[in-house]
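First, the structure itself, so that you have it in front of you.
Just one protein chain is left out here, and the rest sit where they should.
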Amino acid sequence: MGPYLLRRLVIAIPSLLGISVVLFAVLALAPGDPFGELATNPAIPPEVRMALRVKFGLDDPVPLRYLHWLSAMLHGDWGFSFASRINVDTLILQRLPATLFVIGSAQLLALVVALPVGVYAATRPYSVFDQIANTLAFVGFSLPTFFTGLLLILVFSIQLDWLPFVYRADIDATGWHWYWEQFRQSIMPITVLGLFQGASLTRYVRSAVLDVIRLDYVTTARAKGLGERTVVIKHVVRNAMIPVVTLVALQLPAVFGGAIVTEQIFRIPGIGALLISAILSNDTPVVMAVTFVFACLVVLFNLLADVMYGWLDPRISFG
Amino acid sequence: MAGSIPASASAEIAGAPQRPARPFSPWLDAWRRFRRHRLAVASLFILAAMIGAILLAPLIWRVAINDIDFSAHLEGPSWAHPFGTDDLGQDVLARMLYGGRISLAVGLAAMMVAMVVGTIVGAVAGMSRGWVGPALMWLTDLFLSLPQLPLLLLVIYLFRDTLKAMFGVEGGVFILVVVVIGGLRWMPVARLVRAQFLSLREKEFVEAARALGASKLRQVVRHILPNALGPVIVAGTIDVAAAIIAESTLSFLGLGFPPDVPTWGRILYDAKDYLDIAPHWALFPGAAIFLTVLSINFIGDGLRDALDPRKVM
Partner (left out) sequence: MQANGTTAPLLDIRGLKTHFATDDGIVRAVDGVDLAIARGETVGVVGESGCGKTVTAMSVLKLIAMPPGRIVEGQILWQGRDLVPLPTDAMDDVRAKEIAMVFQEPMTSLNPVYTVGEQIAEVARRHEGLSRRAALEKAVHMLRLVQVSNPERRAHDYPHQFSGGMRQRVMIAMALSCDPKLLIADEPTTALDVTIQAQILELLQEMKSRFGMAIMLITHAMGVVAETAQRVVVMYAGRVIEEAPVERLFANPRHPYTQGLIRSIPHIDKAATKKERLEAIPGIVPSLIDPPPGCRFAPRCRYAMSVCREAIPPLREVEAGHKVACVL
C-alpha cells in the first residue's frame, strides 16, 4: 500500500502543476491587464504605477511571470483582495469551511440514497422498482440545481414558511439551539446538492452492480450456497464499489459547479459565492486563487479516491 | 451467466414474440431497439414539440419580447399573457420562445465543438503508437479534473469584454459560451473515441484494409470512425443537455447573456428575486429547461440502447 500511495502522490504533482499552467495560461492569454487594475488607475502617480508594475512583474516574459506567480502561491502569498481589503488566503480560509461542510454533507446524503437504491434496483433489473428508480434518477440529474433550489425556496420558505432561505454563518444562538438553526438552514442546500449527485450516483451504482453481478466469481459464490443476501453484499457490492469510487472522483468537478450555484442561491458564505462576487467586482487575485483552490480540491479528492481504490482492490495495492 | 436472481419476469420475456425472419439493416435494427424505450420515444415527441414551438410559434404569437407595459407587470398567467409577465410587464411566453432558440442553439453548437475536438483528440491518440497517445490522454485526464464551472467563470471573466467589442454583445457572449462549454466537454468523447480505436484497429476488417494498402486517414475515415459512431452519438446527445444546463447556469449566475437576450437561465436569474410575488416568472423557464434536459437525457438513453447495446450505463 505504501509504495502505491507514494506513486499516486507523485502523479498528483504534475497534474496540479498542469492545472496551474492552464489557469495561468488563461490569465496570460487574456487581453488587457487583469492584474493592472491598480496600475492603470489614473489617480495613481506614474512612478507608483511603474513600481507596482515591477512588483507584479507585469513586464516580464510569460514563463517568468508564471514561475513568480507559482512560487508566490506556494509560499502562501496569494495576494490582496481589492474588494474585501484583506489578504486572499485569509479570506479563503474564512469561507472554505462552509463550502466543505455543504459539499461533504451532500456527498454523504447522495451515498446514503444511491447505494441502497442502486443495489436494490440492479438485483431486480427491469422490475417496477428498478424502472421507477431509474426514471427518478433521470429526473434528478435533469433538474438543474438552480431550479430545484428555487423550487424548494418557493415551497418551504415562501409557501410553508418552515425553513429560512438565507444561510447565515453567524447564528446568534448557543448550544442546542445553534445546532437546530444550523440544521434548519442546511436542509435545503444539502438536499439540492445531495439529490442532484445522488441521482447520477444511483445510476453509477446500478450499472456497476449489474456489471459485477454477471461475473463468474458471483456464480462461484452462488454455487457455494451462500444465500442471495451474502452473495450480493459480500461478492457483488464490495467489488462494484471499485468502479464507483472512480466515477465519484470523476464527478467531483461537477459537484463543485453545483456547490457554486447552491451557495449563490442560498447565499451561503462559501468560496463559491466568493468567486461570483469577486468576478462581479473585478477582484482578480481572488478569482485566480479561488479557481486554484477548487482545482486543488479536485486533485486532493482524486487522491483520496485513489487511496480508497487501493484499499478496495488488492490487485492495485499489492501489484 | 449470472445466478438465479429471483426477479419478476422481465420485459423481454413478457413481450418477446417470435418474430419472423426479417431483412437485416443496422439502422432499422437500431430504430427497433430505440422504439422499445418508451420514455425515449415520448421524450422525442416532447422535444420535437418544444423545438417546433420555439421555431414556429413566434410566427403566431406575435408579441414583442421587449414590449414594456408597467400597467401589467408581474401578472400571473392570463389569456393575454399565457405565461404571465415580468417586472417590466414584458410577455414571458414571447421571451421564452425567443430565448429557447438561443438556449438550444448554444447546446447544439457547444456539442458540435465538443464532438469535433473530442473526436480529433481521441482519433489521434488512438491511432498513434508513440508518445503522442499517452500525452494526449494525460491532457484529457487533466482537463477532466479541472473544475469546470470555476474555469468557465474565469474565462468568461477575462475574455468577455474583448469578445463583446469584436462580435457585439450577443455574438461575443454566444461564441464565448459555446467555445468554452464545448472546450471543457470534449474529454469523454475523446476517451470514447480512443477506446473504440484501440479495440477496432486490431480487428480483422481494419487489418484487411491496412493490408490492402489503405492510408491511415482512409483507415480512420472509412473503417474506424463509422464503427465508433454509436457511442459518440450517445455522448453527443447527452452533451447537448449538459451544455444547455451550463449555459443556463452561467446566465442564472448573471454571467452569461445580458438581460436583453432572454435565455431561459437569464429569465430565471431576473425572476429569482420576485419568487414570493411572481413565482410563475421563474417556474415556466425552469420547467422548460428541466423538460428539455430530461427529454434529451432520455433520448440519449434510448440511443444508447439502440446504438451501443453492450453498454448498460
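Which chain is which? They are A and B, in the order written, and residues in each are numbered from 1.
The rule we apply is simple: a contact is a pair of C-beta atoms (placed from the backbone, for glycine too) under 8 Å apart; a residue touches a chain by one contact, two chains touch by 3 or more.
The model shown is predicted, which means the values in this text are computed figures rather than measured ones.
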Problem - Residue of A:68, A:177 or A:238 touching the missing chain in the full complex - result: A:238
Handout entry: Residue among A:87, A:182 or A:219 that touches the chain left out of view
Key = A:219
Practice task
In the full complex, which bits of chain A touch the chain not displayed? Write them out.
Solution key: 214-217, 219-228, 230, 235, 238-239, 242, 312-315, 318-319
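Assume only the chains that are shown with their structure count from here on.
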Completion exercise
Listed in rising order, the residues of chain A that touch chain B in the complex are 15, 18-19, 22-23, 26-27, 30-32, 34, 123-128, 135, 138-139, 141-144, 146-147, 150-151, 153-154, 158, 203-204, 207, 210-211, 213-214, 216, 218-219, 221-222, 228, 231, 250, 252-254, 256-257, 260-261, 264-265, 275-276, 279-280, 287-288, 290-291, 294-295, 297-299, 302
Practice task
Within their complex, state which residues of chain B touch chain A.
Solution key: 1-8, 10-12, 39, 138-139, 141-142, 144-151, 153-155, 157-159, 161-162, 241, 245, 248-249, 252-255, 265, 268, 272, 275-276, 279, 282-283, 286, 289-290, 293-294, 297-298, 301, 312-313
